[in-house]
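Report on the following structure.
Only one protein chain is missing; all other protein chains are in place.
Up next, subunit A:
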Amino acid sequence: MEVLREKVEEEEAAEQEEAAERAERARTEKMMRPVEVRKEETTLTQETLRDLEKKLSEIRIPVSAELPAFTKDIIDISMLPVSYKTNMPKEEQLLQLADNFSRQYSHLCPDRVPLFLHPLNECEVPKFVSTTLRPTLMPYPELYNWDSCAQFVSDFLTMVPLPDPLKPTIKREEKVLPKKYTIRPPRDLCSRFEQEQEMKRQQEIRAQEEKRLKEEEERRMEAEKANPDALHGLRVHSWVLVLSGKREVPENFFIDPFTARSYSTQDEHFLGIESLWNHRNYWINMQDCWNCCKDLIFDLGDPVRWEYMLLGTDKPVLSLTEDYSGINDEDDVENLDKEDEDKSFDMPHSWVEQIEISPEAFKTRCPNGKKVIPYKRAKLEKWAPYLNRNGLVSRLTTYEDLECTNILEIKEWYQSREDMLELKHINKTTGLKTDYFKPGHPHALRVHSYKSMQPEMDRVIEFYETARVDGLIKREETPGTMTEYYQGRSDFLSYRHADFGPRVKKLTLSSTESNPRPIVKITERFLRNPAKPAEEDVAERVFLVAEERIQLRYHCREDHITASKREFLRRSEVDSKGNKIIMTPDMCITFEVEPMEHTKKLLYQYETLMHLKKEEKLSRHQVWESELEVLEILKLREEEEEVHTLTISIYDTKRNEKSKEYREAMERVMHEEHLRQVETQLDYLAPFLVQLPPGEKLTRWQAVRLKDECLSDFKQRLINKANLIQARFEKETQELQKKQQWYQENQVTLTPEDEDQYLSYCSQAMFRIRILEQRLNRHKELAPLKYLALEEKLHKDPRLGELLKMFT
């Protein structure tokens, strides 16, 4: 109940604020009482502003009778103010007026639907629609502009189908309804175009396409048949009309309250307008709607086109913009009352209470912080931030079929997650999951797409390369390979690809030891290093680990089309004499674009080979480290998924526990401080003043006596305190002595535990004695000072001061 109220009010607030801000816009609620408009819909209509004009195409008298069925279980009526439950005399008058108006209308236009003038509110009291609107200014900047405001309102509305969509069976004029209705045929068009293309190319493909299309058509027809819209044009809906003229609104437009989308008044989805209202007046559309709303003229001052209900509120004026600006200028929220006095002789003040939206409620947006919007073949769920423990804020599910049973893909958006996860995309058909991260993940993750969290499977991880020391951008894995892409490295490495062989089973398998897969081949590519000549700058090197071969390809010189190549065969063989062959010409096959002398040398080749061997080792190590890193990332991801901690801004005082604690601690300190101050302000004279007759002025003698008494009392207290400390001190000392004596006597027979006990007692006692001694000394030092201080205070006391001064 409360919830609903709130909803309604917030909507109003939103709308009102909007109107207040952009007074120049006239807001119109059009009511084509929709079949699917449930009670909230009615409330929605209330939300329009004083600038809004409403048109009711159909009055829903029967609807009001049905409404309570809905309202009752939602709203707690007892808590509502009186204005909700009764009608003021003026309101009664207005209702009568409305009835009269309605009667005239139905007499004059018998084929039009009855007007929607005074539906029952949540307390089953008829209220005139215009009085349900109350312009209010809200403190949220989001509500200042129509788009975000409308978004807010739409978040708060939930679509609930009426039990019988045709309950308000008031037939709408058939002519108004344009014939054309089909599920949009663009796909059809598109494919026909494709067909043409195909036809030009291949007959066969075209035939296939046609067949496929036919099938699709059939399927669609079936779907259509299953869901025929018999009610087209019969539904009544209400929406918001914003009139141009003020606050830089260039032209009139509609806002659909459910979707928060704006539509041109030309939009063909809007079939017609029955009536408009705002918080000040009510207009009936007298124009023909045969061409939807396209030809309507929204000049509400024109009595031929728009039949107004109340004369006094708005003078009918033809030049809408000017006049409206005039009216609306006075119309700012603060001036509402004045305005009412000024001209709305008839329209009573709104009976609804001013809306209050708490910041929490504002942030929560939807009722209970959750909202589900069904779409055709899709479903969008929204949650308020921090509502879900894992930070989920919205989820879009797309379905294959109209019944929404076969899920195609799911997109989940997250917020404020500590692991910076932003979006999770699950493709149900391929099973591919893709996680998108915002900058800031400990491993600099950007995108992670995978099918399984098991290592050594298909997986692509992208990184924020600037956050990584090694400049890694992307790492792709398949069961047998790993490919890495780099950027901005000082060694110009841009690509590394490793092929793995099948894992060799170790005989001595100690379970703790990792058993990495053998690397068969590593391919590395380098960008051009401008500091080196092209023929010495390696573009690609391939380590064929298994074959013990190394292939080098160099960069291509600017004016060449071929690049140098070199291939090393690393066979450590032994020649016929059993000497080890260090290097032979056939171990290095070289192709040089411009043959050079020094590279022919075996020495050069040998040195290059040695260098490459070292590099190979390093590269293998790198690959191995990369594998480890993947394992680590996977582990971390799993942990993060389980824990899903949310970050809380330090400015979020409500959610941030730390700052809350701190604040509370501060408050506590303040409170204590306050208490202490109160304490110090204790009246030291009070006990003595009580002894004197009350209400009499003190004599000098009395004052002196009072002072002396007070001082001597204080002195006594000081002495007492000193004695007390002294006594305790002596007691402790004696006890200690006794204990020591006891120890001396029994020393021989004592168990070690007893001895320990004794020793610890001794040290504690000594400590106590020392403290007492210190306190005593301190007291002795401070006592005279305290005494003097009190004397001084008494001298300055306003009650005694004068008398004492005279005395001295």
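Methods note: a residue touches a chain if its C-beta (ideal position, glycine included) is under 8 Å from a C-beta of that chain, and two chains touch if they have at least 3 such contacts; residues count from 1.
Note that contacts and distances are computed from a predicted model.
Think of the chain that is not pictured: of "aldehyde dehydrogenase (NAD(+))", "Sodium/potassium-transporting ATPase subunit alpha", "Dynein regulatory complex subunit 3" or "SKP1 component POZ domain-containing protein", UniProt labels it "Dynein regulatory complex subunit 3". The hidden chain makes contact, of the residues A:583, A:722 or A:762, with A:583. Summary of contacts with the chain left out: across A:103, A:503 or A:601, the touching residue is A:601. Note on the undisplayed chain: of the listed residues A:204, A:559, A:642 or A:657, the one touching it is A:559. Residues of subunit A in contact with the chain left out of this view: 556, 559-562, 582-583, 589, 591, 593, 598, 601-603, 606-607, 610.
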